[in-house]
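One structure follows; several queries about it will come next.
All protein chains of the complex are present and in place, except for one that has been dropped.
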Amino acid sequence: MVLVGVSWAWATSTPLLGRLSAERRWLNFKNFAGELVPAPVRKSGDWGDALPWAWELLTDEGFLALMTTFGIATAAIILSGTLVLPLLPLASRRLARVDPFGLRAGKTNRAAGLVWKLSGPFVRFAFVLCRSLPEYLIAFLLISLLGLQVWPLVLALAIHNLGILGRLWGEVVENADDSAAMRAYAAGQGRVGVFATTTLPGVFNRFLIYFFYRWETCVKDATVLGMLGLLTLGKLIALSKGFFWDQMLFYVLLGGSVIVLGDLFSMALRRWLR
Amino acid sequence: MSGLLFVSLMSSSFQIDQVTCRFGELRAVNNVSFEIRKGEQVALIGPSGSGKTTLIQLLNTMRVPDEGRLTVLQNEVSVLTPRELRRLRTTLATIPQHLGLVPNLTAIQNVILGQGGRRGALRSLRDLLFPSRADALEIHAILDRVGIEEKLYSRVNRLSGGQQQRVAIARAIFQHPEVLLADEPVSSVDPARARDTVKLLCELSAEHGFTLCVSLHDLALAREFFPRLIGMRRGHIVFDGAPEALSSEDQRALYELSNEEMMVDA
Partner (left out) sequence: MKAQAGKYGLKRWVVAGLALAFLCCAWSLGLTPAGLVPPDSQHWDRTGEFFRAALNPALDYEDENVPADAEPIWWKGIKGVFLTLKFAFGAMSLAVPTALVLGFLGSSAWWPEPCGGKTRLILRAVYFISRLFMSLIRSIHELIWALLFLSAMGVSPLAGMIALALPFSGTLGKVFSELIDEEARDAAQALKAIGHGPVQIFLVGILPRAMPNLITYSFYRFECALRSSAVLGFVGIETIGLYIELSHEEFYYREVWTYLYLLIAMIVVVDLWGAGIRRRLHTSTGGCAI
């Protein structure tokens, strides 16, 4: 099946290389590569000149863009985490039913039974829907509705990650050991109480691990969401594209190094949490 | 190379001469010397932590001695190149304590990997996907001999512990080894099964003529089946001889806790 898919993808993608001849392509590429060298270096041939140039780009707009990127990602991931948490008990296969953990919950009416029967699948399907749309697309649509401001980006990231965190955290909850939760329920606590006082503390560290993993991804995505027109690195990259390849490369590398740093940070954090 | 192929009838399988193997400060194997001749059946006995596993890893060349000389089938281990080392290893079958089967392959696929060292990567891959008829027949016969022929195409993670152990033995037999080393092969099965397994290993050794060296926890089993016992204690050899020669003093030296060890335990 996979083989069929792959061969279909390749077989029908001709002409893969467009219509340009090989020499032409190589010439293009050489020009392009030349343009990637920082402008002052191109002029003087001295790589020492690159440093002040980079510093100027950084202090001029780069730094501000960097902070915006970080802010958007952080706000978005915290927002979606806050939204997912109360939904988790409603999505859990063990908790969201008339008789949580298979323990009898007393005499209930039909309506309650129906509600609990539907709540799990409904919430889980809502998660699927949320994660099915790429954040870039959501942001694109929201900007046209809400105008060019920061909220659409935050919302887009938050909505998409709502779905993803819902799935990842949901899986953690399903796989968690729930003997303590059962005891608490048998001792008379309600569903939400059980979730908040026994399940959640037990899985908190794993939750945090996923949380930071998604935060990392959000930083990366926030970078490119800027291409829609807000001052993040993505905007700077999109603006300098085509005219100032050297600047573009600088911003790309800046974004990349930030992500590598975030990567290292969350790796250290994960090791600490394990 | 020719030394590798030259094995005279009564030559030795292992010559181990004042060998020491360290983990940091700890001498897991400490100044040990002995010889195992070809075709011999030897049980390594000793309490846990006495260095049996480390010694077996020295014998199967997965570790090199920090001091001393180790000769395996006429090859001085420390001077072999990686290539020669791999060539040598194809003649040494090992059954590690946790068996080392690939869990989501079938029994026949696991057994066929016994020849993988000789056959190389591409041939092994082909063997995994399309085993040759000759191999399949031979493996069927081996599995029949060890008593699980009906499990030929079962995935090994669906087999019981005892059955998995049989697969590991079959893999070792299919390798056609000069030597079979088994590390505590019976530590995780019930006593009746343990006796069967040890008996099977000894019989196979006699049938195929390979040298057998088994580390065992259980002194009674070792005494019943093996003509030679090597007793280890904290990296040293404290006994080497026939089971009849094992005095009760030797046993105490082997298994009783000394004062300092009790202090450590407490």
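To keep things simple, chains are lettered A and B as they appear, and every chain counts its residues starting from 1.
What we mean here is this: contacts are C-beta pairs under 8 Å (C-beta built on N, C-alpha and C of every residue); 3 or more make two chains touch, one makes a residue touch a chain.
Every value quoted in this text rests on a predicted model; they were computed, and no experiment measured them.
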Which subunit B residues would touch the chain omitted from the figure, given the whole complex?
60-64, 82, 86-90, 92-94, 96, 98-105, 113-114, 116-118, 120-121, 124-125, 128, 175
On subunit A, what residues meet the omitted chain?
5-6, 8-10, 12-13, 15-18, 20, 25, 28-29, 32, 67-68, 70-72, 74-75, 78-79, 81, 128-129, 131-134, 136-137, 140-141, 144-147, 149-151, 154, 167-168, 171-172, 175, 197, 201, 204-205, 208-210, 213, 220-221, 223-224, 227, 234, 237-238, 241-242, 245, 252, 255-257, 259-260, 263, 270, 273
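The rule we apply is simple: only the chains that are shown with their structure count from here on.
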Between subunit A and subunit B, what is the gap in Å from one C-alpha centre to the other?
51
